[in-house]
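In this view, the complex is presented without one of its protein chains, the others remaining in place.
Right after this comes chain A.
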Amino acid sequence: ASKRNLLFQVSAALKEGRVTPTELCQRCLSLIKSTKFLNAYINVAEETALKQAEESEQRYRRGQPLGVLDGIPVAVKDNFNTAGIETTCASNMLKGYISPYNATVVQKLLDQGAVLLGKTNLDEFAMGSGSTDGAFGPVRNPWSYSRQYKEKSVPKSPSEARECTWVIAGGSSGGSAAAVSSFTCFAALGSDTGGSTRNPAAHCGVVGLKPTYGLISRHGLIPLVNSMDVPGILTRCVDDAAVVLGSLAGHDPKDSTTVQDNFKPFELPNVIDVSKLSIGIPKEYHAPGLSSEILSLWSKAADLFKNAGAKVIEVSLPHTPYSIVCYHVLCTAEVASNMARFDGLEYGHRSAVNKSTESMYAATRREGFNDVVRGRILSGNYFLLKQNYEHYFIKAQKVRRLIASDFVKVFSSGVDVLLTPTTLREAVPYMEFIQEDNRTRSAQDDILTQAANMAGLPAINVPAALSERGLPVGLQFIGRAFQEKQLLTVAKWFEKQVKFPVIQLEEMKRHDQGVFQHQQSASFS
């Protein structure tokens, strides 16, 4: 097996009895405890996880595991419904809300024997790019505590100064990215509406896959923008992303927007030839604010492909610059609509104000939502007003179509995969990040990832290198619709070339020598 194929290796270890699902689960749970300061999890489902691990163990004992995922500890972003485990969307509105059903993707993971450790932190209702705007506080990027970052960036100073240097995890699936990055789970689900899986994956140095819209069921994912939301996959390597994708993809009768075609799970080849490929470099992704470090990394990556015989060509996606403003209109409009159900009547928070139904609604929503959510609801409703609908919503839909057709043109010209940066720069310290508001931040941070959502295309972040400050930087590949296999194959080849370093979490190592070593050896032995 490939050295980077973590899930297959763990699965083999489980089959051979070198480790049991319960041991694996316990190690992860203890790591979650020792990394509590990361705030990656909102809710840890210790009891049910151990029960699931026990069931898995019995299956292994009988020699009848359900597949590669049987006994594998996973985490799920807290905007997916999980029966019996609180689902909060990091919002006061849903604090304490226990859903009666599992999202289709959660059910599929459980059906294949995965052990659900808990629910990961996010920006409230997935609205943000830092995982800093949730009701349960910000997620801390595990790399803030790595030897690599400390050596390069952190002044050898009192703890107060160090407290100010921790960097954000990116968002909105920051909890899932941090969980995977800090070895507390082997794979995690995120969601991706404008980059919410790829952005934190880039900042946390993990693989983040946003599949094609319609390939994976959204049933049970609490929506941000229905027409762009896709469940995302966060793993430590590309092969693992392919495994998880294979376990989740396919038509769901409960989601009418999933495609009817049968999906065949695939394994990625170990020997990959990129010489016949055409890699497109969209010039518009050389966006204002792109750090020179990332720019040079991007061009080095292009050279890698060139040197391997691939055709690397500059292409143009001319409508890219309009995507942010277009996204703003479409996103807020759907948000305004989707959030209308949170009125305190059927579930969730209900205000004590009860003078009238209307005053109860108003107070419930004021108390339940943060400023970011309320702001988006307000602008969305503005865009949907009769007098504004044509000027904003319809126009934005037209621009969206232009953005999507940009991609169609480029791909039909013979380009196989696009190569772009995932983020403009590496993760910034929290104290710096919160200097600007969520809206500004989201506009800046989604700029390179969002167009793929507009067009519904598959895209993946692959960790590429560490920055001068010792923080991960990732690059993004965007593929043709439903051509995940090709996209992941290219991503795997690239991953192999760059040999992204392993995070060295010394504090955690002290806390739990055993787990860390096991996981490290599993990944990189």
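Just so it is clear, a residue touches a chain if its C-beta (ideal position, glycine included) is under 8 Å from a C-beta of that chain, and two chains touch if they have at least 3 such contacts; residues count from 1.
One rule holds for everything that comes next: contacts and distances are computed from a predicted model.
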Chain left out of the displayed complex - its UniProt protein name, from "3-hydroxyisobutyryl-CoA hydrolase", "Proteasome subunit beta", "GATB amidotransferase" or "ALA-interacting subunit": "GATB amidotransferase"
Touch with the omitted chain, as defined above, among A:Thr257, A:Ser291, A:Gln486 or A:Gln504: A:Thr257
Candidate in contact with the missing chain, chosen from A:Asn226, A:Ser296, A:Ser316 or A:Thr440: A:Asn226
Identified contact with the non-displayed chain, of A:Cys164, A:Leu385 or A:Met431: A:Leu385
Listed residues A:Ala336, A:Ala427, A:Val490 or A:Ile503, member touching the removed chain: A:Ala336
Contacts of chain A with the absent chain, listed as residue ranges: 80-81, 87, 89, 94, 97, 99-101, 103, 218-223, 225-227, 253-257, 333-334, 336-337, 339-343, 345-347, 357-358, 361, 381, 384-386, 389, 393
